[in-house]
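Note that one protein chain of the assembly has been removed; the remaining protein chains are unaltered in position.
Labels run A, B and C following the written order; every chain starts at residue 1.
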């Protein structure tokens, strides 16, 4: 199995390497050169100033708690949701499935602002309600705190974790759990000793992806962290580049290098922890029976818990958003606010040619980008999971390279790179940049789906005279459909609301939604912002519904 | 063939002017908006790679000066500039407005008698936990503005520092830039803030008003513009700049966007603004800003 | 522990058709016996077993284990699997891939809060029983198929449950090991004085291991009895055929004599074991190959059948011979040191006792 794959592996390394190394190399140049571009004289000064900053230590500590907490929250919630949704007969599954990926579609900035409106200590809506209900003197919650940041970022990362864990859950061989129950373990114990450990690759993948995303996240640290005076790496970098008019991204890149290093270490750790891939094979092709667990008595309580959580954590912020788009300016809900509601912001946005253009561009980028991205991801995930040679390891690390950089610097890296190509200022630059940066969104769910396909299923296809490509097309890909759907959804919704790269690379004619949203936010136009944000959610939901339906049509395992 | 002009700017909400320009000249105006934080690196990068598409560039004065230093800006004095005060023309760079900063408050929550009459009033303990402002450790315009207070308002450094201490003791909420400052004031999360009076126009009918400080000036960084030395459409660029500086365009800017413009006799539709004294802040070099940023970090106990 | 099943029903819908995996099964599994469910593939054995253990929820019926009702559709009772205190060996092994052999086997004891030392001892004992000493630290996925099966066996036995259920536990062991394990399993189960429900489609396994055999077909229990009863005295053609090699020949009852029934069959007129059929009934004559002792040439006497050998397959302890009698083919066991060869004209005399008549 070794020789035949080295060609494919090398080709993929070349493609992925080209996509991800180029901007990173530009950033390395930038961090080592004088001046504001990547082509100045060599200097180490940027590293020295960046790393001798006495504030760095506290920033790193905050970052660790923020990122670790958010990733844990996201993964735990995703596990809970995915387990109930996929393995049990909880009612209204389809709705919960959609709900758990809604935060993926909301611009992070808006989601954070919604939470501020809900939980700020002065007049947060939820705080006011609780204060009244329990006649408290002080607001019970303060969103401007580390736990607040962890909560909101955790919710924002929930879809990533969910979309990685759900397919793994779906292809879990139930007899592994059944035998545990026969062995006298309760459902809970079975979950902790059998289900979760067997799902370890997916769980780790989800966690690590969330960690890396958390490191790059800017919306939550700036909207919630800054007012709470809690600085994490992203806001530290922002502060570093924005103090003064000549923003020095080279210096930010210098700090980014250590984030990159940390990410690469995490990826290797992940590979090490899941190295015995056959320990996690769950579809063997023998007596494989996906079984739905009947919840019986705990059905209603669990349904209520799930419903309550979804409502508080996800639906409420969206409702707040909707509300914001209807009132003329930010105001606490009241009879007066109700009387002032109108569609003014919606009409303005719908009459704004740039907003409409950006809607169109984002839709294009979402659909085409995610499709191309997923094709590349299938090959990469295949090599990463099934070949597992040293070069496969290199490939995996490469795929994370540009993803691992904090958002506010990687865009500049791509600008420094694309400006040297004829693609600069075209929609293709955005497309390639998106795919290169968010490749892990495609690779992760696919590789955790790959892990679970028993080798025999592929091998018997080879024996049946099918070439590797035919095997991929007829056996592997159909079995991967849940992973493909997840990856596509992750990529498409990401691309629809992508900001970090777009804000640098988009030009007149190639405006995209997130950039338009950023403009509204810079002007403080929350109403229009919310209206456009909801349209964005609408576009994403449409894409998600569409691909989920297509996925169902091609569902691999009839149940 | 110059049917197009490309305008790089950090000023916002200027689509009406672009449209009006196209209508009156038949040249299509393309507006590329770049945030201040990315302005210099974007323009420099494109310039070095010979990919700079801008014909006309607009940015805060310090940015434009740095661009000029690198040869990105070709001096141009528009005939329209003659109507402007002399100090607005800086060797081919034209100033046309001031990004003015002031004290903004929620007129439904702040009783008229409580509205500050002097900047010093912000240090009054009654505002504790009620103030919002951009982060004085990193937000360049806010830093400049605080320095502006020191140089133009306060009698002594001592007094100024007292004021800062009082302000810090009120534990203002810091946000990343001016953009997020009005929302908490509108919604009542905070009552007062250091922000831009133009929001009173753009965010109408929000209950915002500005504190008419008595005998104290409003201050801000000048907005400047110039023509790119490698402009792909040099003629159109000039036409654009001429149009931009015309009274028509400036009136649009003032009325629609609430900008404080330097065209004589044009004022934003904000009550009392025609009487206000609005002055530009001295230009600060980047390292000076950074140094003050560090200083404010300590004063405001940001870490 | 006795298991009493009444009116158990489980239907699956597939492609619009309804598959009756369990079709109103009534069954009493006696205490401390080895009880075997035997039947062709797809007849519902696994479904029945899973219903007993609580992994499948039937559509209707009742299941009692000892005095406890563990499932009852009428009373709306359904005890969860882990509370039923049973042991089970799965058809798919269901070895946990993330644990090594020791952890797999120790798991049921850990759930029962057995002290560490005791666990160590009993796991070692059980691993020795399934001939897997020294494999404690092997990851479960690095075992051959048979080794995995033995781990599953060890895991089910280790906690000495009150009832143990087996779903074809020996099917992946090699013949020698299968035989040995079967024997040891039998001893072990007798020693434990435990109720064992055993699913298999291997008749030798069923006959050798069981106290009682229940033969299933398309979701129904069609016959229950001791191995000998099932083998020699089957009531239906299906059971007679399924439980052992059998020559089934269509026949018509001619005459009822005291102690014997005379039939006309495809292989001639034969005097058979007394069967309760009126004359002219169409029946099936069941003749087991091991009662056909071939000899060359013509045979004198009654109940004689003559034919030609058409094939002989060596299977070790004998040849499986096929003889043509008229247009019938009969299977016969031929001693290994025979001098018969394909093409020989042969005959045999069969005792009426070995000619079983079943409803055709």
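Following the convention adopted for this analysis, a contact is a pair of C-beta atoms (placed from the backbone, for glycine too) under 8 Å apart; a residue touches a chain by one contact, two chains touch by 3 or more.
Everything numeric in this text was worked out from a predicted model, so none of it was measured.
Considering the full assembly, A:474 is the residue among A:93, A:360, A:474 or A:552 that touches the omitted chain. Only one residue from C:20, C:64, C:112 or C:138 touches the chain missing from this view: C:138. Checked against the hidden chain, the listed residues A:63, A:461, A:521 or A:548 yield one contact partner: A:461. Touch with the chain that is not drawn comes from one residue among C:313, C:342 or C:359, which is C:313. Mapped onto chain A, contacts with the missing chain fall at residues 1-4, 283-290, 454-457, 459-468, 470-471, 474-475, 478-479, 481, 555-559.
One chain is missing from the display, and on chain C it is touched by residues 12, 14-15, 39-42, 46, 91-92, 137-139, 142-147, 168, 171-177, 179, 201-204, 207-208, 227-228, 231, 241-245, 288-291, 313-318, 320, 333, 335-337, 353-354.
Everything that follows uses one rule, which is that only the chains that are shown with their structure count from here on.
Centre to centre, using the average C-alpha position, chain A and chain B are separated by 35 Å.
Separating the CA-averaged centres of chain A and chain C is a span of 54 Å. Multi-chain contact residues of chain A, defined as those touching 2 or more other chains: none present. Residue positions of chain C touching 2 or more other chains: none.
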